[in-house]
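Report on the structure given below.
All protein chains but one are shown at their positions in the complex.
The block that comes next holds subunit A.
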Amino acid sequence: MLLLQNARIASENSPTLLEGDVLIVEGKIQDVGNNLAIPEGARVIDARGRILMPAMFDAHVHFRAPGFENKETITTGSEAAINGGVTGVVMMPNTRPAIDSAAVVATVLESAERKSRIPVYTSGCVTKDRQGKELAEIDGMRALGVKMLTDDGDTTSDPAVLLRAMQYATEFGMFFASHCEVPELAGPRSLNEGVMSYRLGIKGSPACAEEIIIDRDIRLARAAGAHIHIQHVSSKLGMETIRWWKSRGDVKVTAEVAPHHLLFTDEHIGDYDTNYKMNPPLRTQADCDALLEGLKEGVFDLIATDHAPHTPFEKAQDFISAPNGITGLETALVSLYHFFVRPGKFGWDLVVKRYSAEPRRLMGLPVPTIEVGQPADCVLFDTEAETTFTKEFMKSKSQNTPFINQTLNGRVDMVILGTEILLER
């Protein structure tokens, strides 16, 4: 039994924070109100000034298992999630072997059941081994609960293959998530084509490489009557393309944006800092501004981190050789607070809606709220405290993030899931 007193309660439906007490009994919210009586045996937590909100859900993470456990495991990845205030994730299938069959899905989910303290869901591949040629064994994966199909990390290049997959799998109630990139245009370098790519002498990846596929895949989804989810949009025109398609209303489109694409530009790469190397690449300030606008407007349904761990050895290579990706699970909520909520660019309601509620809706999962009768699935966040992202602080096996050794305002103080307190600082 847990009584959180005088918390400021956030919800997706109101920019106003309600102040009150929350009583959690046997993993459920039993009461919400002012000056609640302290039940006998209850642990009382003074939450004055702190934000209590539904816990986050990340619909785009790479836990690297099976196959790349030197970068991340389900155990370390899920602990990183908890460390960042996240109580549910969807893994991407670019593992080795790729998650493209019922057998691999079963292995991953069984492993997650044993090794993770939070629910771990997985997406499945559109095509076998993500090769873009033959359809993966879709129904077998569906039977084990897979809802999202994606060849993430790569675009399903052949539009005919993707269209067939959409026509087939939509009948099973599945949806498609697209990593959008024309490989022939993008090249392997993951640096935005522009002033910075010229300065650094690295051939850049133009934003149109992404925008073409955003448009292509939405058109294919429209033709197939499928639900398409556009992953990690990085460009202004990409956002505007999605906005236009959504305004037509004749195709089901959802989209996500990653915190790093809101926060950083290609200028941050500076002296070839591989902690800023990701795919799609960081673009310009105008793109960042447009993405923020898209998030506030609801063009982006959800925030997802694309948590992509890599070992220090891999990231210590030169910029061209280093792999794409940065970790995000542990820094997302604090950085969203520090850079957006605290300066008043958006409110807690947007954070809850886009990083907690909508990702769960995308996955067809119940959406937790801080209301009587709801299961306890929440985060207590201290806006006055700070977080320093040291190696010791991080639970992820990898620390490839621009935030390493940096201090930001805000701290995840407590993560509660059902009857368990998963994290307490």
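The working rule: a contact is a pair of C-beta atoms (placed from the backbone, for glycine too) under 8 Å apart; a residue touches a chain by one contact, two chains touch by 3 or more; residues count from 1.
One rule holds in what follows: contacts and distances are computed from a predicted model.
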item	value
Hidden subunit of the complex - UniProt protein name among "YCII-related domain-containing protein", "Asp23/Gls24 family envelope stress response protein", "Aspartate carbamoyltransferase" or "Molybdenum transport system permease"	"Aspartate carbamoyltransferase"
Contacting the left-out chain in the complete assembly, out of A:Q131, A:Q406 or A:T419	A:Q406
Of A:R48, A:R96, A:K133 or A:R342, the one touching the omitted chain in the full complex	A:R342
Among A:N13, A:N34, A:Q285 or A:T390, residue touching the chain not depicted	A:Q285
Among A:I74, A:C180, A:I202 or A:I303, the residue in touch with the chain that has been omitted	A:I202
Subunit A, residues in touch with the chain not shown (by the definition above)	187, 193-195, 197-203, 262-263, 265, 267-273, 275, 285, 288, 313, 316-321, 338-339, 342-343, 402-406, 409
